[in-house]
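Here the structure comes first, spelled out in structure tokens, and everything after it is commentary.
For this depiction, one protein chain was excluded, whereas all remaining protein chains were kept in their positions.
Note that the chains take the letters A and B in the order they are written out, and that residue 1 is the start of every chain.
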Amino acid sequence: MARAGRYVVVGLGALIMLFPFAWAVITSLTPAGAVLQTPPDFTPDGAGFGAYERLLETMPFWRIMFNSLWIAVASTVFQLVTSSMAAYAFARLPFPGRGALFAVYLATLMVPLQVLVVPLFIEMRTFNLTDTYFAVLAPTIASAFGVFLLRQAVRQVPREFDEAAVLDGAGHFRIFALVVLPLIRPALATFAIFGFMASWNSFLWPLVIIRSPEFMTLPLGLANLHGQFTTEWNVVMAGSVVSVVPILVLYLFAQKHVIASVAQSGLK
Amino acid sequence: MAGSARVAAATLITALLATACSQGSATRTEEPAAGGKVTLRYFTFSAAPDHVKDLDTIVAAFEKENPTVDVQVETAPYDQYFTKLQTSIAGQTAPDTFELNYENFVTYATAGSLLDLGAAGGDTDTSGYATESLNAFKHDGKQFALPASFSTVVLLYNKDLFEKAGVPLPTADWTWEDEQAAAEKLTADGVYGDFQPVTFFEFYKALKQAGGEFMAGGKSTFNSPQGVKAAKWLVGKVGKTMPTEAEIGGTADFDTNLFKSGKLAMWHNGIWQFAGLKDVPFAWDVVVEPGDSQKASAVFHNSVAASTTTKHPREAYAWAKFLSSSNVAATTRIASSWELPPVSDQAVLQGYLKDPVPANRQAVFDSLDSIALPPVIARQQEMQDAVTQELTEAAAGRKSVEEALTEAASKVDALLG
Partner (left out) sequence: MTLTEVPAPAAVKQPVRPPRKRLRYALTVAVFLLPSAVPLLLFTLIPMAGSLWTSLHEWNLITPMKWVGLDNYADLLASEETRAAFGHTLYFIAGYLPLVYAGGLGLAMLLNRAMKGRDLFRAIYFLPVVTSWVVVALLWKWLLNPASGIVNWAIGLVGLEGPGWWTDPDWAMPSIILASAWKDLGFVMIILLAGLQAIPNEYLEAARVDGANAWQRFRRITLPLLSPSTFFVVVISLINGFQVFDQVHVMTGGGPAGATQVVVEQVYNLTFKYGRAGAASALSWLLFAVVLVVTLIQVRGQRRWVNYG
């Protein structure tokens, strides 16, 4: 009985969660004139892939996808490496001023991006780096959010594990790579998704730093569908649907990975 | 923990120094391009997404005439355009030439960001321009930008709905009373008679139609009997002949879709909507907006300006002039309904009338006989937002029209300083 109840709760919730996405898909298949009716028309006439074709023709779509993908992947890899190393230091390597330094890390999350964009632009300008891939990528090499998330995970790893390794004569690099990293794989997989998402959806910074169309990323391309007076909502929705897909794929991959890692880690 | 405090202090000082330095050094290190060619950047909001190809046509013609210049087009959507432009000016990487609308022109001209095009070009022939357009982009007697395009606001109407309801079609002689009477008859069975957004832009125009002034002598003057009348005219439609804010549901393009689906009889909107209405399954036409004590139609102007930091003032001027007044530019704009060129040559403009829909295209030119330009101040956007917000309060019934206008006037006066 309780079991059936659980399915009902989880299932109903799932329907509510699916709803907006289904709506975005349907709108993207709706011909331009018929979109955004209230209430929405869930069985539009003349449905088709016109909006997706328009997406391909109004912008260098594949180029944009390629840019967004490689920037997001690179930034995710950078963040995983830099954050997990810092997390290990903050959780396992005591040194004077560690608490203060961690506070500085956290403090970087506390000033809104909106006021950092202009000084950062000026800084990039001084280094002659505006309108480059590097400039787009730079602010996402390190992530204080990731350091914090992974530090919490490292602190949850029982100390007996590294103490055993120390007895075997292992140094910090080996403990980090061979003991700690495998044990925090669920947290790494979680962070990979958020790191990817942050870069994939990032808008304001790429907007100001990029000016050549060849460096354009997906959110910028989608924003270009909003004209001064009119917006092609079906194309915007098609773009939104397309933009969700890579993250969803990554999520499904990471989820498998998380479960596999827990099964292998010997924690069960 | 003293050590960590030192680290933090050192970090901060280094950071401050670096930023201070970045403020000081502002050398341009780009260009010149290979082969003695000059690269000229042009930044625009009106081209994307629909007119990129038309702009390419104009660029190609310009480059053919000026083989040493390579025009590099950069586009951004209107919502983000000024974010990008401001940041690039702050970072001293402003584009050589860029588009500016009339409302923002004064801010940039006052800030000293714009090149005096009259002096830069060395030629002062402005005979090709419509004088009124040209004057709109003068500041302190200097030509800081050249008018590139304009569009006007008219009354669009659904002929079929009028005929079905047995209401006579709108004419150029209509006043507010005629419009209101027709709107009341047409509002029924899910059809709305009228749609005019309650915003700053509609208000300053309605104010002029009622014979009022927005400001004079550095003070707001719209909190007047005419102002109250204009605001009541706009606010009074909401929930009667026009959907309420709640019904609109905050959906962008709600009015466009309402009109396209044949459920809106009269629609105050710009001529930029014409292209999107090509395939609607009903007959429609346009007419000059009804007035009150006088006629007044809103005109939106876009211009092309050059940055004071450009290294190629002559080329910048040549491009600005070509984009705004050349025959290629004018005919390309007309052929693609990409707004209208501000040229004085009537023969070119006649091309606009050839398109059969809407039949009364002449109304677009007629509307220019008595235009209402928006009031422009240095803190433009704050003023627009303040007025729109107060009018919205009145439309939602949370304030009386009089209270809203008093409040708006005091806000605007504070902005005028």
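To be clear about the criterion, a contact is a pair of C-beta atoms (placed from the backbone, for glycine too) under 8 Å apart; a residue touches a chain by one contact, two chains touch by 3 or more.
Just so it is clear, the model here is predicted, and its values are computed rather than measured.
Interface note for the absent chain: among A:A47, A:V81 or A:L178, the touching residue is A:V81.
Between the chain not shown and the residues B:S46, B:T93, B:T107 or B:S367, the one that touches is B:T107.
The set of chain B residues touching the chain not shown comprises 1, 4, 8, 11-12, 14-16, 18-20, 22-23, 82-83, 86-87, 89-90, 107-108, 111-113, 244-247, 249-251, 379, 381-382, 385, 389, 392-393, 396, 398. Taking the whole complex into account, chain A touches the unshown chain at residues 3, 6-7, 9-11, 13-14, 16-21, 23-24, 36, 38-40, 81-83, 85-86, 88-89, 91-95, 98-112, 114-120, 122-123, 138-139, 141-145, 147-149, 152-153, 155-159, 171-173, 176, 186-187, 189-190, 193, 197, 201, 236-237, 240, 243-244, 247-248, 251-252, 255-256, 258-259, 262, 267-268.
By definition in this document, only the chains that are shown with their structure count from here on.
With centres set at the average Cα position, the gap from chain A to chain B is 37 Å.
Touching chain A in their complex are the following residues of chain B: 1, 3-5, 7-8, 11, 18-19, 21-23, 25, 29, 45-46, 48-50, 74-80, 83-84, 87-88, 90-93, 249, 251-254, 256-257, 260-261, 270, 272-273, 276, 279. Considering their complex, residues 33, 35-38, 58, 96-97, 99-101, 104, 117-119, 121-126, 128, 130, 204, 207-208, 211-213, 223-233 of chain A touch chain B.
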